[in-house]
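Only one protein chain is missing from this complex, and each of the others stays in its spot.
After this line comes subunit A, so read on.
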């Protein structure tokens, strides 16, 4: 009898567990969703609550802010700034958390409720789900460059949910000495670009003309973002192109169009590979290898953003006067060269933060001119705040010249399921010979983009 009773009891426990598992699936996810859907309303509530909080702040209740970043290069500097901030505000503690794969890890954080107060990770999907606090009415906007404010403005709502402290650029970094020695000029067209590389190969067989860091797939993803998407971005202008990417307007994006940006890019890249103008280990070389090869004079040029400058100068401080910076050449006939000029070092406060006032206080501290100056000079990146004057690096004049000669383009706002890494892996496949033609690559790219966009825009 007893044995039977115990058996029944155990079975009941197992069944309850199983049923509990099944039934809670819907409710917990629904719970998350309603949080997201009501986030805009929650924003207002948060703000109201926190006005009350600051009113009673005289008690100086101990507050811990969670700062979540994906910027490895600024960890130490931010820690120094945090120490300074905590000394000024002893009741606020700031904990910095860095994750290499931050744009993906934050997804888990949002889903699990471990939401940071401040983050450098920003994506349109999260804006749509009301994950960020509206910063439109903050006083610091009067100090921000208008072009950067525009890039920080959400296309759908016209509000600002993020603020960038710096401007970044991306283009072609080249060895000036080699260019001067061989009588080369910065290339505006694809033919000029290819001819430059061929001249380098012929004159300096031991040197890699152009270095690709294929193992770090985001570096290949950037080639699509800047060169292939550059065709779309220059055709439609910054704001319309942003709208087209965010809303997946296929008539403007034309990812699979014959002779379009994606197909042209694929064809151009394969031309370089076939002509032996890129490194043999383009598929397995890392970002570190790319920097080392350039700093040691083993490669003549590569595509990167201004964020690479600090590391190049660390690897070879004597190279400061020898680094050239140029726009990406036009990859489609009849188009212009392009250069990325976009927001850098972006900060957003999450709508679920329990301490938005303290989070704003921390941002205001970061935005103080002396702190932004230190940040810009450390990162070798121009400030986006008009009242900050920083000597940010040896490429200051060349960057200004590149911005004059190339069409200024912004980053691509990709669906969160199709990151730069994903696009980069497709470029790896292209280089590995998976696609029979550049048209096949363009079709596959469109399919992957559409699939990811549909997954987050149900």
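Going forward, contacts are C-beta pairs under 8 Å (C-beta built on N, C-alpha and C of every residue); 3 or more make two chains touch, one makes a residue touch a chain; residues count from 1.
Keep in mind that, in the parts below, contacts and distances are computed from a predicted model.
Chemist: Between "Chemotaxis protein CheA", "2-oxoisovalerate dehydrogenase subunit alpha", "Proton-translocating NADH-quinone oxidoreductase, chain L" or "ABC transporter permease protein AmyD", choose the name on the UniProt record of the chain that's been left out.
Modeler: "ABC transporter permease protein AmyD"
Chemist: With the full complex in mind, choose from A:214, A:230, A:260 or A:356 the residue touching the hidden chain.
Modeler: Hidden-chain contact among the options goes to A:214.
Chemist: Can you tell me which of A:289, A:304, A:353 or A:398 touches the chain that was removed from the display?
Modeler: Final answer for the missing-chain contact: A:289.
Chemist: So which of A:258, A:320 or A:432 would be touching the chain we can't see?
Modeler: A:432
Chemist: Determine which one of A:129, A:322 or A:398 touches the chain that has been left out.
Modeler: Touching the chain that is not displayed is residue A:129.
Chemist: Could you list which residues of subunit A touch the chain missing from the display?
Modeler: 2-3, 6, 10, 13-14, 16-22, 24-26, 29-30, 32-33, 36, 101, 104, 107, 110-111, 125, 129, 214-215, 217, 279-281, 283-285, 289, 415-419, 422, 425-426, 428-429, 431-432, 434, 452, 455-456, 458
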